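A protein chain is absent from this complex, but the other protein chains hold their places.
Then we have chain A:
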Amino acid sequence: MQDDKESYLLLLLSDANLPTGSFVASAGLESTAAHALFHVPGPPGSDILAFLRSSVDTYARSALPFTRDAHHVVAAYASGETLELDAALAALTRLDTLYDASTLNHVARRASCAQGAALLTLYTRGFTRPSVLLADAADYDEEREKRAAALVSALKLRVRRGEPDAPAGHLPVCWGVLTGALGLTVDRGAHLHLFLHARGVLSAAVRMNIVGPYAAQQLLLHALRRVVDDALRSTAHLISGALRDEVDSDEQADERLPATTWPLGEILAARHDLLHSRIFNS
(Lines give C-alpha, C1' and ligand atoms only; values in the text may rest on other atoms or scores of the structure.)
Protein backbone atom coordinates (compact mmCIF):
# COMPACT_ATOMS: atom_id res chain seq x y z
CA MET A 1 0.00 0.00 0.00
CA GLN A 2 1.18 3.49 -0.78
CA ASP A 3 2.51 5.40 2.22
CA ASP A 4 0.10 8.31 1.86
CA LYS A 5 -2.93 6.03 1.87
CA GLU A 6 -1.56 4.18 4.85
CA SER A 7 -0.97 7.37 6.84
CA TYR A 8 -4.45 8.54 5.94
CA LEU A 9 -5.91 5.28 7.27
CA LEU A 10 -3.88 5.67 10.46
CA LEU A 11 -5.34 9.14 10.92
CA LEU A 12 -8.85 7.76 10.62
CA LEU A 13 -8.29 4.77 12.86
CA SER A 14 -6.55 6.64 15.66
CA ASP A 15 -9.38 9.12 15.96
CA ALA A 16 -10.61 9.11 19.55
CA ASN A 17 -14.18 9.64 18.30
CA LEU A 18 -14.22 6.35 16.44
CA PRO A 19 -17.33 4.54 17.68
CA THR A 20 -15.59 1.45 19.04
CA GLY A 21 -16.91 1.48 22.58
CA SER A 22 -13.43 1.80 24.07
CA PHE A 23 -14.51 4.74 26.22
CA VAL A 24 -16.43 2.45 28.57
CA ALA A 25 -13.42 0.23 29.30
CA SER A 26 -10.64 0.86 31.79
CA ALA A 27 -8.87 -2.50 31.38
CA GLY A 28 -8.90 -3.12 35.12
CA LEU A 29 -7.61 0.33 36.13
CA GLU A 30 -10.73 1.29 38.03
CA SER A 31 -10.68 -1.97 40.00
CA THR A 32 -6.96 -1.61 40.71
CA ALA A 33 -7.50 1.85 42.19
CA ALA A 34 -10.46 0.66 44.28
CA HIS A 35 -8.32 -2.13 45.75
CA ALA A 36 -5.63 0.35 46.80
CA LEU A 37 -3.14 -1.27 44.44
CA PHE A 38 -2.65 1.60 42.04
CA HIS A 39 -0.14 3.68 43.95
CA VAL A 40 3.49 2.66 43.83
CA PRO A 41 6.40 4.56 45.34
CA GLY A 42 8.30 6.95 43.09
CA PRO A 43 7.99 10.36 41.44
CA PRO A 44 4.59 11.52 40.11
CA GLY A 45 3.42 9.36 37.23
CA SER A 46 5.29 6.25 38.41
CA ASP A 47 2.03 4.55 39.30
CA ILE A 48 0.21 5.02 36.00
CA LEU A 49 3.39 4.15 34.12
CA ALA A 50 3.79 0.92 36.07
CA PHE A 51 0.17 0.05 35.36
CA LEU A 52 0.57 0.83 31.67
CA ARG A 53 3.70 -1.29 31.36
CA SER A 54 2.04 -4.30 32.95
CA SER A 55 -1.19 -3.84 31.05
CA VAL A 56 0.42 -3.26 27.64
CA ASP A 57 2.80 -6.14 28.16
CA THR A 58 0.19 -8.72 29.08
CA TYR A 59 -2.19 -7.52 26.39
CA ALA A 60 0.51 -7.66 23.71
CA ARG A 61 1.54 -11.12 24.79
CA SER A 62 -1.97 -12.56 25.07
CA ALA A 63 -3.91 -10.76 22.33
CA LEU A 64 -1.63 -9.54 19.55
CA PRO A 65 -0.87 -13.01 18.18
CA PHE A 66 -4.60 -13.30 17.46
CA THR A 67 -4.66 -9.85 15.83
CA ARG A 68 -1.77 -10.75 13.56
CA ASP A 69 -3.18 -14.14 12.60
CA ALA A 70 -6.64 -12.69 11.87
CA HIS A 71 -5.05 -9.95 9.76
CA HIS A 72 -3.22 -12.56 7.68
CA VAL A 73 -6.39 -14.60 7.17
CA VAL A 74 -8.34 -11.59 5.88
CA ALA A 75 -5.48 -10.23 3.76
CA ALA A 76 -5.01 -13.64 2.15
CA TYR A 77 -8.70 -13.91 1.34
CA ALA A 78 -9.00 -10.34 0.03
CA SER A 79 -6.04 -10.78 -2.29
CA GLY A 80 -7.44 -14.05 -3.63
CA GLU A 81 -4.64 -16.15 -2.15
CA THR A 82 -7.26 -18.01 -0.14
CA LEU A 83 -10.06 -18.81 -2.55
CA GLU A 84 -12.87 -20.10 -0.38
CA LEU A 85 -14.88 -17.77 1.81
CA ASP A 86 -15.78 -20.71 4.06
CA ALA A 87 -12.13 -21.57 4.66
CA ALA A 88 -11.33 -17.99 5.70
CA LEU A 89 -14.42 -17.84 7.88
CA ALA A 90 -13.56 -21.14 9.54
CA ALA A 91 -10.03 -19.89 10.30
CA LEU A 92 -11.40 -16.70 11.88
CA THR A 93 -13.84 -18.75 13.93
CA ARG A 94 -11.03 -20.97 15.20
CA LEU A 95 -9.03 -17.88 16.20
CA ASP A 96 -11.96 -16.32 17.97
CA THR A 97 -12.90 -19.54 19.77
CA LEU A 98 -9.37 -20.08 21.03
CA TYR A 99 -9.13 -16.47 22.22
CA ASP A 100 -12.41 -16.91 24.02
CA ALA A 101 -11.15 -20.10 25.69
CA SER A 102 -7.86 -18.46 26.68
CA THR A 103 -9.43 -15.35 28.17
CA LEU A 104 -10.19 -16.64 31.63
CA ASN A 105 -11.56 -13.47 33.04
CA HIS A 106 -15.23 -12.88 32.33
CA VAL A 107 -15.10 -9.09 32.65
CA ALA A 108 -12.35 -8.80 30.02
CA ARG A 109 -14.22 -11.30 27.85
CA ARG A 110 -17.39 -9.23 27.99
CA ALA A 111 -15.60 -5.96 27.15
CA SER A 112 -13.68 -7.62 24.35
CA CYS A 113 -16.85 -8.95 22.67
CA ALA A 114 -18.62 -5.60 22.86
CA GLN A 115 -15.72 -3.74 21.29
CA GLY A 116 -15.05 -6.41 18.68
CA ALA A 117 -18.62 -6.38 17.46
CA ALA A 118 -18.47 -2.56 17.27
CA LEU A 119 -15.44 -2.80 14.98
CA LEU A 120 -17.19 -5.15 12.56
CA THR A 121 -20.12 -2.77 12.38
CA LEU A 122 -17.73 0.13 11.93
CA TYR A 123 -16.24 -1.58 8.90
CA THR A 124 -19.47 -2.67 7.22
CA ARG A 125 -21.27 0.60 7.85
CA GLY A 126 -18.47 3.12 8.04
CA PHE A 127 -15.57 1.91 5.94
CA THR A 128 -17.01 0.16 2.91
CA ARG A 129 -17.19 2.26 -0.24
CA PRO A 130 -20.51 4.02 -0.85
CA SER A 131 -21.95 3.22 -4.27
CA VAL A 132 -21.84 6.85 -5.37
CA LEU A 133 -18.03 6.65 -5.27
CA LEU A 134 -17.64 3.31 -7.00
CA ALA A 135 -16.92 4.30 -10.56
CA ASP A 136 -14.49 7.16 -10.68
CA ALA A 137 -12.00 6.42 -7.90
CA ALA A 138 -8.42 5.98 -9.07
CA ASP A 139 -7.44 3.84 -6.10
CA TYR A 140 -10.41 1.49 -6.32
CA ASP A 141 -9.35 -2.14 -6.36
CA GLU A 142 -12.83 -3.48 -6.92
CA GLU A 143 -12.06 -7.18 -6.57
CA ARG A 144 -10.09 -6.76 -3.34
CA GLU A 145 -12.57 -4.49 -1.62
CA LYS A 146 -15.51 -6.69 -2.55
CA ARG A 147 -13.87 -9.83 -1.25
CA ALA A 148 -12.85 -8.11 2.00
CA ALA A 149 -16.35 -6.72 2.51
CA ALA A 150 -17.95 -10.11 1.84
CA LEU A 151 -15.78 -11.80 4.46
CA VAL A 152 -16.37 -9.16 7.12
CA SER A 153 -20.14 -9.22 6.50
CA ALA A 154 -20.20 -13.01 6.72
CA LEU A 155 -18.26 -12.91 10.00
CA LYS A 156 -20.50 -10.21 11.43
CA LEU A 157 -23.57 -12.27 10.55
CA ARG A 158 -22.15 -15.31 12.34
CA VAL A 159 -21.29 -13.30 15.42
CA ARG A 160 -24.72 -11.75 15.51
CA ARG A 161 -26.59 -15.04 15.10
CA GLY A 162 -24.78 -16.37 18.14
CA GLU A 163 -25.30 -20.07 17.39
CA PRO A 164 -23.54 -22.52 19.73
CA ASP A 165 -20.33 -22.75 17.72
CA ALA A 166 -20.43 -19.16 16.52
CA PRO A 167 -17.51 -16.82 17.13
CA ALA A 168 -18.09 -14.25 19.88
CA GLY A 169 -16.31 -11.49 17.93
CA HIS A 170 -13.40 -10.62 20.20
CA LEU A 171 -11.62 -7.29 19.99
CA PRO A 172 -8.10 -8.47 19.00
CA VAL A 173 -9.47 -10.77 16.30
CA CYS A 174 -11.86 -8.13 14.93
CA TRP A 175 -9.13 -5.52 14.93
CA GLY A 176 -7.00 -7.81 12.78
CA VAL A 177 -10.03 -8.36 10.54
CA LEU A 178 -10.62 -4.61 10.20
CA THR A 179 -7.03 -3.66 9.42
CA GLY A 180 -6.59 -6.65 7.12
CA ALA A 181 -9.73 -5.66 5.22
CA LEU A 182 -8.59 -2.05 4.94
CA GLY A 183 -5.21 -3.13 3.60
CA LEU A 184 -2.99 -1.81 6.37
CA THR A 185 0.22 -3.78 6.91
CA VAL A 186 0.08 -6.31 9.72
CA ASP A 187 2.79 -4.53 11.73
CA ARG A 188 1.08 -1.15 11.44
CA GLY A 189 -2.19 -2.68 12.49
CA ALA A 190 -0.67 -4.37 15.55
CA HIS A 191 1.20 -1.21 16.51
CA LEU A 192 -1.89 0.94 16.30
CA HIS A 193 -3.93 -1.57 18.26
CA LEU A 194 -1.49 -1.59 21.13
CA PHE A 195 -1.18 2.19 21.07
CA LEU A 196 -4.96 2.53 21.27
CA HIS A 197 -5.08 0.07 24.15
CA ALA A 198 -2.55 2.18 26.06
CA ARG A 199 -4.23 5.42 25.18
CA GLY A 200 -7.57 3.99 26.31
CA VAL A 201 -6.09 3.19 29.72
CA LEU A 202 -4.66 6.71 29.96
CA SER A 203 -7.92 8.39 29.08
CA ALA A 204 -9.68 6.24 31.67
CA ALA A 205 -7.08 7.50 34.16
CA VAL A 206 -7.90 11.09 33.20
CA ARG A 207 -11.61 10.49 33.65
CA MET A 208 -10.98 8.90 37.02
CA ASN A 209 -8.99 11.99 37.93
CA ILE A 210 -5.87 10.06 38.87
CA VAL A 211 -3.85 11.67 36.07
CA GLY A 212 -4.25 15.21 34.81
CA PRO A 213 -4.96 15.78 31.10
CA TYR A 214 -1.62 17.53 30.50
CA ALA A 215 0.31 14.88 32.38
CA ALA A 216 -1.43 12.27 30.21
CA GLN A 217 -0.17 14.03 27.09
CA GLN A 218 3.35 14.12 28.50
CA LEU A 219 3.23 10.40 29.10
CA LEU A 220 1.82 9.78 25.63
CA LEU A 221 4.65 11.69 24.00
CA HIS A 222 7.61 10.76 26.18
CA ALA A 223 6.95 7.40 27.79
CA LEU A 224 4.31 5.42 25.98
CA ARG A 225 6.20 5.06 22.73
CA ARG A 226 8.93 3.01 24.41
CA VAL A 227 6.41 0.90 26.29
CA VAL A 228 4.44 0.11 23.14
CA ASP A 229 7.50 -0.46 20.95
CA ASP A 230 9.13 -2.79 23.47
CA ALA A 231 6.00 -4.87 23.81
CA LEU A 232 5.57 -5.05 20.04
CA ARG A 233 9.13 -6.14 19.47
CA SER A 234 9.05 -8.82 22.11
CA THR A 235 5.84 -10.34 20.75
CA ALA A 236 6.38 -10.08 16.99
CA HIS A 237 7.36 -13.74 16.68
CA LEU A 238 4.35 -15.13 18.52
CA ILE A 239 1.58 -17.16 16.94
CA SER A 240 -1.92 -17.77 18.23
CA GLY A 241 -1.63 -21.54 17.86
CA ALA A 242 -5.14 -21.73 16.42
CA LEU A 243 -4.26 -22.03 12.74
CA ARG A 244 -1.66 -24.75 12.70
CA ASP A 245 -1.63 -28.19 14.19
CA GLU A 246 2.12 -28.38 14.22
CA VAL A 247 2.66 -26.89 17.67
CA ASP A 248 5.31 -29.22 19.07
CA SER A 249 5.59 -29.97 22.70
CA ASP A 250 8.99 -28.57 23.43
CA GLU A 251 9.42 -25.39 25.30
CA GLN A 252 10.66 -23.40 22.34
CA ALA A 253 7.37 -24.03 20.58
CA ASP A 254 5.42 -23.38 23.76
CA GLU A 255 7.06 -20.03 24.14
CA ARG A 256 5.75 -18.85 20.80
CA LEU A 257 2.20 -19.19 22.08
CA PRO A 258 0.14 -16.46 23.75
CA ALA A 259 0.48 -15.98 27.49
CA THR A 260 -0.78 -13.71 30.20
CA THR A 261 2.08 -12.12 32.10
CA TRP A 262 0.25 -10.27 34.83
CA PRO A 263 -1.71 -12.52 37.20
CA LEU A 264 -2.51 -9.69 39.59
CA GLY A 265 -4.06 -7.70 36.75
CA GLU A 266 -6.24 -10.69 35.90
CA ILE A 267 -7.59 -10.96 39.44
CA LEU A 268 -8.24 -7.23 39.71
CA ALA A 269 -9.96 -7.02 36.33
CA ALA A 270 -12.16 -10.01 37.18
CA ARG A 271 -13.21 -8.29 40.43
CA HIS A 272 -14.47 -5.22 38.58
CA ASP A 273 -18.14 -6.16 38.99
CA LEU A 274 -17.75 -6.26 42.77
CA LEU A 275 -17.01 -2.53 42.97
CA HIS A 276 -19.72 -0.73 44.83
CA SER A 277 -19.60 2.27 42.52
CA ARG A 278 -18.05 2.26 39.08
CA ILE A 279 -17.70 4.48 36.02
CA PHE A 280 -16.54 1.85 33.53
CA ASN A 281 -17.76 -1.52 32.32
CA SER A 282 -14.39 -3.18 32.73
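Methods note: a contact is a pair of C-beta atoms (placed from the backbone, for glycine too) under 8 Å apart; a residue touches a chain by one contact, two chains touch by 3 or more; residues count from 1.
Here is the rule we use: contacts and distances are computed from a predicted model.
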{"item": "Protein name, per the UniProt record, of whichever chain is missing from view (\"SKP1-like protein\", \"Fe2OG dioxygenase domain-containing protein\", \"RecA family profile 1 domain-containing protein\" or \"UreD-domain-containing protein\")", "value": "\"UreD-domain-containing protein\""}
{"item": "Touching residue (missing chain; options A:Glu81, A:Glu142, A:Asp187 or A:Asp254)", "value": "A:Asp254"}
{"item": "Listed residues A:Leu11, A:Ala36, A:Val132 or A:Leu221, member touching the removed chain", "value": "A:Ala36"}
{"item": "In chain A, positions touching the absent partner", "value": "31, 33-37, 54, 57-58, 61, 98, 100-102, 104-107, 109, 164, 241, 249-252, 254-255, 257-264, 266-268, 270-271, 274-276"}
